[in-house]
Every structure is written in structure tokens, then in C-alpha cells.
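Here the complex is missing a single protein chain, while all its other protein chains stay put.
After this line comes subunit A, so read on.
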Amino acid sequence: MAAGVATWLPFARAAAVGWLPLAQQPLPPAPGVKASRGDEVLVVNVSGRRFETWKNTLDRYPDTLLGSSEKEFFYDADSGEYFFDRDPDMFRHVLNFYRTGRLHCPRQECIQAFDEELAFYGLVPELVGDCCLEEYRDRKKENAERLAEDEEAEQAGDGPALPAGSSLRQRLWRAFENPHTSTAALVFYYVTGFFIAVSVIANVVETIPCRSTARRPPREQPCGDRFPLAFFCMDTACVLIFTGEYLLRLFAAPSRCRFLRSVMSLIDVVAILPYYIGLFMPKNEDVSGAFVTLRVFRVFRIFKFSRHSQGLRILGYTLKSCASELGFLLFSLTMAIIIFATVMFYAEKGTSKTNFTSIPAAFWYTIVTMTTLGYGDMVPSTIAGKIFGSICSLSGVLVIALPVPVIVSNFSRIYHQNQRADKRRAQQKVRLARIRLAKSGTTNAFLQYKQNGGLEDSGSGEEQALCVRNRSAFEQQHHHLLHCLEKTTCHEFTDELTFSETLGAVSLGGHTSRSTSMSSQPVGTSSLLSSCCPRRAKRRAIRLANSTASVSRGSMQELDTLAGLQRSPAPQSRSSLNAKPHDSLDLKCDSQDFVAAIISIPTPPANTPDESQLSSPDGSSGRDSSTLRNSSLATPCFLPETVKISSL
């Protein structure tokens, strides 16, 4: 358990005196702890350095080496101390954990060595305190990454395994998203890549002037006009492939609306649409101008490469995430351009034959000057113009240079932030899991203890399972405390599984709680549970019964005949009951949780048990009445051996 809880256990047990007047059942006897309650100073010699501490300090964590009897293996009777041949510097941290309850991670030690020491002393790494946890995990992860780089890369390549029997759609989509999963997908991936490249190159090449030697004088002509058929065929082929790919993706997409709205599909559409529009457009002069511009869009096919290139995607994401910074850059540039253009215009206004015909015309000059391009097609001729021109060029450098580091640092910040957010989310999950594990660990220990017959009145100690006897004093007392609470409230702790099983019998369960609280109930109504604490064996039987698959017709049918009812076969196993079907009928009065289990499996909500008990068997309530009547049979002892308790 967590830090220092052992200190408070006596207090919690004392406080249980408050339950005593309320308990409706006799409380269990206290565990006979042969407590040498005196405290003593232990000497722990770690490679020559002596550490001394109270015995109680070490006893705080009974599931570690130093807190349990395991340390006796290291006891040196001659010197009266415990000798460990380990690193004394690391031991300091381990001992401080016992003292303070927090395990700190030494900064200057190798994390692997620290881990080994923890493993030796029986401390789980989850015990590292929150102050050092992040650093500990970072260093561990760094280590792991360095050592297992290849393995990670290989694993990253494989996608998650598809469930068997997935539809064609799902397989197709997966093939599209992760080309490495199958050879067919890989082939398709490369083929589309090839055709994108071919298409783009064709677009480029068809504008190169080819010397046509056919006629004289040799005339320069773009290749596209020289070999129109060849280029048309190539274009058609590419578009057909792209269309096919697009339609396949549309078919395979799990959410078509989302797919239609995604960027990649838009790019696909833009890539192939011009061709189709061109096909259906009449060849007249007016629209062919517009048609020509449409062909420009064919160059967008190059963006299809972003499916094939991770880098392009990252770049796109970066630009998207730095949109505000880019916007600021643009805005400040626009402001500066307008200002300087206005100034230059009015400065050059007087000159004749000047290029600065209007302010918008001066925009071009301003931009070229601010970006330090300086084409020289527009130059100021007046002195004022030259002065302002130089100011413009100097400020251009500043205005453009300023936002760029902001963008870069923003990008870096966003990137690291994402990383840290992911890391923190993962750590949070781990922390919650750790807490839940600790909680469930305690509960499970108690339930395990109950299952192993710990609650039986142990006439002779040998009957108890070894694990029951070997619990630490702390555990014994804690379990006794929990047991007292159970007795006080007449309910028992169970685990999630059993709880959800018995949830089906809620109304009957309620009936049972009522019946158990009043001990003077007639047998009929106390049919389900006459005692609060049925034997552990039956609890396990319920779990077994509900967790395995096949139904035991034999026992069910026997019950059926008794009730004279038709019962729909419950898909649960009574394999353990199968062994001796007649024994399943030989239920002791306090073994009705079997019955409860049988009821719980096909779970229509039952009528109130009183009604169902009085009514003759009929459809809805029949099931319950039958089982109630079953359980009220006077029966010989149920033999616990027929139920095989296999430890889970």
C-alpha cells in the first residue's frame, strides 16, 4: 500500500469500534498477531557503509525486500546486521523511500543502474515520486530508444493487424493508407507515383519548343503541338489512372463525407477535372481561352505527391499552423508597400516620362525594392525619389527579416508543445493506471484471501492455504478490518466481474439483503441467501459458470424438470457442475448463490420475488419461482470438491 499507511492501520482498526454496535452479525476474531510490538534499531550494512533505521520504518512496505522476511536471508548473525553487497550510494535513495514514502531518482546516476537496484530491493519503478517521475521516464525512454532503434523502425512499418473477416472496403482502405501492408498495395502506390511524375513531366515537356524539321523553314513549335496525339494519349492514360484511384478511394473510405472534404481528395479532383472539362468543351475560340487556363490546374497533380512524401505533409502542416504569423507578415508588408508606393509616386510625380504612373504601378517598384530584388525596370530619377527609394530598400530588409524568426520559433514551439502534450497525456494515463492498480491490488488481495478460505474458522492451521498464512501482519489486520466492515453491513466485497454477473439478479439480490438482515425469516423467503457469507467455493463457481461458454444441459434439465418449466438454454457453462449433476441439486440452504447465478444469466428483470414465489409457474416469473422453489428444497450438504477451484 501507499506510504505510511501501515502507521495508520492501528488507528483505522481502533476506529472500527464505531461499527461494533451496528453490526448485525458477530464480527470475526482478530488475527492472532504474534506482535513483538517493541521497536528496535536495525543495522543494514551495504558494502561497508552502515545504515541504521527503525524496524518499523522498514515494515511499512511489507512487499519489498527490506520490509518482508526476505531480508533474513541477508542477516549476518555474527555481526548482528543485514549485509547487502550492493551500491551504497543507491541504497541511500532506497532507504529514504522507506523513511519518507517518496522514491527520488538520482540525477547523476545511470538510469539503468538505478532500475536494477530497484528491482533488487523489490521496488517497482512506479513508486518513483511525482517530482522525479517525468525525468525518470524521459531518461528511460531515451535509453530505450537508443538501444532499440532498429526494432522500433521495423515495428512502425507494420500497421495494426486487421481483424479477420474484414470487408473488402476495409482492406482496400487499409491498403491505401498503409502501402507497406501488402505487395499489391505497394505496387499500386508506386504505379500511381510513377504516373503522377509522368503526367507532370509531360505537362512540362509539351511546352518545350521542338524543332519541326518536317516543313521548311524549320519552325519552332512547342512539342505539345507537334505530337498532339502522343501527348493526348499520355494525358488520357494518366487521367484514367487518377480517376480510377479516386473512385476506389471514395469507395473504400469509411466516411465518405469526410473523405470528400479532405484536402487530398480535393487535390485529386482538381487534378482530373480540367481534362474532363476539356473533353466536353466545344472547340470554339471564346471558351478555349478559358480552357487554356484550366490546363494550368493540371500542375496541381504535383501535390498528389504529398501522399507519397511525409516531408511535404509536414511542410503543409507547418504552414497551416503558422498561418497567423504568415498573416502578420503579409499585413505588415502590405502596409509598408502602400506607404512607400504612395511616397514614391508623389516624389516622382513631377518627372516627365516617369514609370511611376500611378500608386498601384509604384507597388511593383516597392515590392522589388523591399525584397532587395532590384530588377531596375523602374528607377526613381528625382533626388527625393532616390532618398525615399533607399529608405524603402533598407526598411524592406527589416520588415521581411523580422517575422521570419517569429515564424521559425513558433514552429519550433508548436512542434515541441505537441510533443510534450502527447508525453503528458501518456504519463497521465500511466499515473491513473498506477493508482487504479494500487487500489485494485489491495482489493484483489482481500478477495484472494477470502477465496482461499481465509475466512473459514480455522480449526487447524494446516487447512488454510499457504498463501493465507504467509500474509504479513499488516495484511492480516487490514483484511480483518475489511471483514469486520462486511459483517457490519451484511454485504460483501466482490470484484467487478462477479458484481456485473449478479447485477442481473438485482431484484433478487435486494430481496436477499432484506432477508438476510432479519434472521427470523421463513425458509421460503430466505431462499436465496440465508447467510451473508456463502462459501468461497460458490463464488468461484459462479465466476467459472459465467465465464465459460457451453451450457450444461444436464444440470439445467434436471432443474427444469423439477420446476416443470421450459427454460431457454443459457449459454453458460456448468462444467464444474457437470461432474455430478445430481449434486448440483443438492444445494445447501446457504448455497443459493448458485441459484442466483443461474438466474442472472438469462436476465429478464424478474418480478418481485414474493409474487413470483406465490404464483404458479408461468412465462415471465416462472423462471424465478422455479429457482426459488428449487433452493427451498431441503438438501444435503453440497460438497465443495465438486467445484474445482482453479486459481486464476
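Throughout what follows, a residue touches a chain if its C-beta (ideal position, glycine included) is under 8 Å from a C-beta of that chain, and two chains touch if they have at least 3 such contacts; residues count from 1.
One rule holds for everything that comes next: contacts and distances are computed from a predicted model.
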| item | value |
| --- | --- |
| Record-based protein name (UniProt) of the chain missing from this complex, from "NEDD8-activating enzyme E1 catalytic subunit", "Auxin-responsive protein", "Cell cycle control protein" or "Kv channel-interacting protein 4" | "Kv channel-interacting protein 4" |
| Selected from A:18, A:48, A:376 or A:405 as touching the chain missing from the view | A:18 |
| Residue among A:64, A:181 or A:488 that touches the chain left out of view | A:488 |
| Contact set of subunit A toward the excluded chain (per top definition) | 1-2, 4-5, 7-27, 29-30, 33, 35, 37-39, 54, 56-57, 99, 438-440, 442-443, 477-478, 481-482, 484-486, 488-496, 498-499, 502-503, 505-506, 509-510, 512-514, 516-518, 529, 539, 593, 596 |
